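A single protein chain has been omitted from the complex, and every remaining protein chain is retained in its original position.
First chain written, first letter: the chains are A, B and C, and each begins at residue 1.
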Amino acid sequence: MSLSADGIYNFMGLKNYISDIYNGVKSLITGMKVTGHYITHPKEIVTQQYPENRDTLKMFERFRGEVVLIHDENNLHKCTGCSACELACPNGSIEIISGKEIDPETGKSTKIIDTFVYHLSMCTFCNLCILSCPTDAIKMAQGFEHSVFDRSKLTKVLNKPGSKIMPGVK
Amino acid sequence: MNFNIYDFTEFVNSIKLWLNSVLPPAAADIAGFVIIGICFLTFIVILGLSLVYIERKVCAFFQQRLGPMRVGFWGTAQTIADIIKLVFKEPLISKGSDKFLFNLAAFIVIIAPFMAIAAIPFAKGLHVLDFDIGLFFITAISSIGVTGILLAGWSSNNKYSLIGAMRSGAQIVSYELSVILSLLTIIVLTGSLQLSVIVESQRDGWWIFKGNIPAIIAFFIFIIASTAESNRGPFDMAEAESELTAGFHTEYSGIKFAFFFLAEYINLFIIAAVGATVFFGGWMPLHIGNFEFFNNVMDFIPPIIWFFGKIAAIIFLIMWFKWTFPRLRIDQLLTLEWKYLLPINLINLLLMALVALSGWHL
Amino acid sequence: MTEQELITNIETVPETQEYFINMGPQHPSTHGVLRLLLTLDGEIIKKVEPHLGYIHRSIEKMCEKDSYQQIVHLTDRMDYLSCHINNEAVCLCVENGLQLEIPERVKVIRTIISELTRLSSHQLWWGVMGMDLGAITTFLYGFRDRELITDIFEETCGARLTMNYNVPGGVMFDIHPNFQKRTKDFITYFRKKLPEYDELLTGNVIFTERTKDIGYLSKEDAISYGVTGPSGRASGFACDVRKRFPYSAYDRVEFKEIIYTEGDCFARYKARIDEMWESMKIIEQLIDNIPEGEHKAKTKAVIKLPEGEYYQRVETARGELGVYIVSDNKKSPYRVKFRSPGFSNLSALDTMARGNKIADLVATMSTLDLVIPDIDR
Partner (left out) sequence: MDNEKLKNIVTSVIPECEFSPDESQFLNVIVKPEDFRKLAEFLRYDPETQMDYLFCMTAIDWNTHFFTIYHLTSSVTNFTVVIKVKITDRETPNIDTVCDIWKTAEFHEREVYDLFGIKFNNHPDLRRILLEDDWVGYPLRKDYKDEVNIVEL
């Protein structure tokens, strides 16, 4: 064994051995302090109890939950049936079945929507249909509770029965 | 019948006398066994359920969560619901497994803590087996459990289980040494393995305070080693969820899985009970020298509450470890034992002998 | 027993054998449906053979049918933890092809959200890494902090994970009025919480024992295997695309390229932790200086890229993502190739894990930060 000062203090590596233990225990206690802090501060708990807080739970206005066709109080919507959204959709989750309506005043036939079919099961909520809509007839709503027992319920018809296109929207 | 919360001796004796008076001696003995057995079964089930609940809650609070909240008030009935689910689950046995050993393993695992719990003194006079090798009996019996783990891993016909079982074997063989040596450190002072004597010797103060520095070191080694022995995190190599999916009990389902689960928690209880008995005076209240008033106030708290309070504190400490630290690797686990704990333990034992000889302890 | 019999008896003692274990496709630490076929000798790994494709969705084939706007949302589903950066890569590539001048505001917004994405990805990685090593509490802490970022995303972009906030030419909406305040609040909060990560895991003696000198990858191997991102930089491979080929607003911010030379799990861990500090620095430099202007350049409804080939590389949270678009002047690309970082990073796993134990493989895998949909595409 060398007689250097280090050699004496570090007798047979004993110093390293002890400092290993000391540093190890110290690091463990540092870790325990962090968890210890949180168990003594129950006010910092971040859990949200979901179904219970349903009333107070408000989604952000931009949150994309499902596509809806906007109807006003007179059951009028703005969809002209141009099927721009159908083309923009990457997954084919929008199907527009259009019909013809003859304007009683001018006698011209105009294209209107018959049914606006929305397959929620195929939608990826990419927002492209909303961007492509020239008349802002559709928007993303905040509803997110989509689970159903029957898959066919996910195929929705967005235009309400008896709804009409808003006058003046082309 | 004379029920006294501070001393159960008379109460237990009166039951014995009553049994002997209504039954022939042999039948009275058998009836006594049955009563004790039923008591312990109920106790263990309640204990297991409540410990699972406590663990989940404690873990949740460490992690800034709420834990189970749905079933019952604050989720108190959650574990009962879990047990009901486990009982009704199909007990699957995987193809190619050794069916006999597979079933046997679950029972061995649960029997070991059942036997060990008998020797634990709950309060004065509330003690089933009080023989002169009590501590030895507990350490010996509780290490039978590893046989069950080995069998479970071997008979499952699953390589993950096998690795887990082998790890567990290596681990328990190593850590058994440290547990016993750290307990021996205190035995040097008490001079007896009988648990009631150990408790009685701490009437004027617990060994962790009286026994000077070596006792404190011994306590921490005991906690570390016994956590490892019960296969709990950070030493849960045998289960090692992220490496071996679930280790030795990968293939178990239903009630047999519940046995493994229950055994883990009862082992936890036994460790804490032994630790409390040896280091913290068992059911003995906290007494400080000549502070008569303080000692009287402490005496007013029933011993059974003292005992369970100490156990709860130790269990909390072990849970704190589990929910803070990452898991060790198997070779590091063995390094920790053979390079650190065992040498420290041996030196500590020598120190304690020195302390005992020189009378430095209180 | 004669001597001869003894010798034959000794010879019939079975030798140790190598055996196989299937790790995955369902396994807690493969983080998805990755299957690793391990050849083991006891607990020592002799060989790791990844079997991929359990979540292959043929995104490249789908791109050949979709318009350029539609491609963007598919990239969300590759590396879902750095979805914004993936989107950005496609958009930059398309803008590059169209020679489109995008507003300064867009560049800054994209950079801020990219860095937030990187932060959230690293937070998740930190939590999962701790969980892989057995410290389950870290998982919850990581997610706790990540939640605040996803809230910012939800408010501004409209979704928490697959945001699809980019469109060719800009971003989908302008930033929400609360965006700057929320982001600043988050940075102040996270500057306090990040040291906690160090206390809980980085300094922990068990953790350092588990990660130091484990899963070593040399610089030569890192370059040869194309291991990029924090994993590559931990081996000394200076591969930060943000520095080498600055895009968006990275040319005007100051940040350090984190380089470690150890090449082990701990270096990869440290690289990511340090990267979180750098990301916060970048965000702080930009958040108050978002230039006024349009949030989107004018593009035609049907985008047709001129004939040619376009390559765009960006730095995702996992490494270098390359988007290679070959166009034949139609409304959908002729061929799209995504050079995903995870795919190349995974190929180095065998080299890194050999000779280590099963537990080390788990540590190595989690420091590589694999996202399986990114690998399989």
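Note that in this section contacts are C-beta pairs under 8 Å (C-beta built on N, C-alpha and C of every residue); 3 or more make two chains touch, one makes a residue touch a chain.
All of these numbers come straight from a predicted model, not from anything done at the bench.
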Study note, to complete from the structure: Note: the excluded chain touches shown chains C
Practice item. Check the options C:104, C:221, C:262 or C:294 and report the residue that touches the missing chain. Key: C:221
Exercise for review: Would you mind spotting which of C:252, C:281, C:295 or C:337 touches the chain that isn't drawn?
Suggested key: C:337
Practice item. Mind listing the chain C residues that contact the chain we can't see here? Key: 52-53, 56, 58, 60-61, 65, 220-221, 223-226, 228, 237-239, 244, 308-311, 313, 320, 322, 324, 326, 334-335, 337, 339, 343-344, 346-348, 351, 376-377
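Just so we're on the same page, only the chains that are shown with their structure count from here on.
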Exercise for review: Classify the chain contact graph as line, ring, star, complete or other.
Suggested key: complete
Review point. What chain is the most remote from chain A, judged by the mean position of CA atoms in each chain?
Key: B
Review point. Just by CA atoms, which chain is the most central one?
Key: C
Exercise for review: For chain B and chain C, let me know how many angstrom lie between their CA-based centres, rounded off.
Suggested key: 44
Exercise for review: Hunt down the residues of chain C that sit against at least two other chains at once, touch-wise.
Suggested key: 137, 144, 200-201, 204, 206
Review point. In chain A, which residues are in touch with two or more of the other chains?
Key: 28, 31, 34-35, 46
Point to revise | Residue ranges of chain A in contact with chain C within the complex | key: 23-24, 27-28, 30-31, 33-35, 46, 59-60, 62-64, 88, 90, 124-128, 131-132, 140
Check your understanding: Which of the residues in chain A come into contact with chain B in the complex?
Key -> 21, 28, 31-32, 34-36, 38-39, 42, 44-47, 49
Check your understanding: Considering the complex alone, what residue numbers of chain B touch chain C?
Key -> 59, 62-65, 159-160, 163, 233-234, 236, 240-245, 323-332
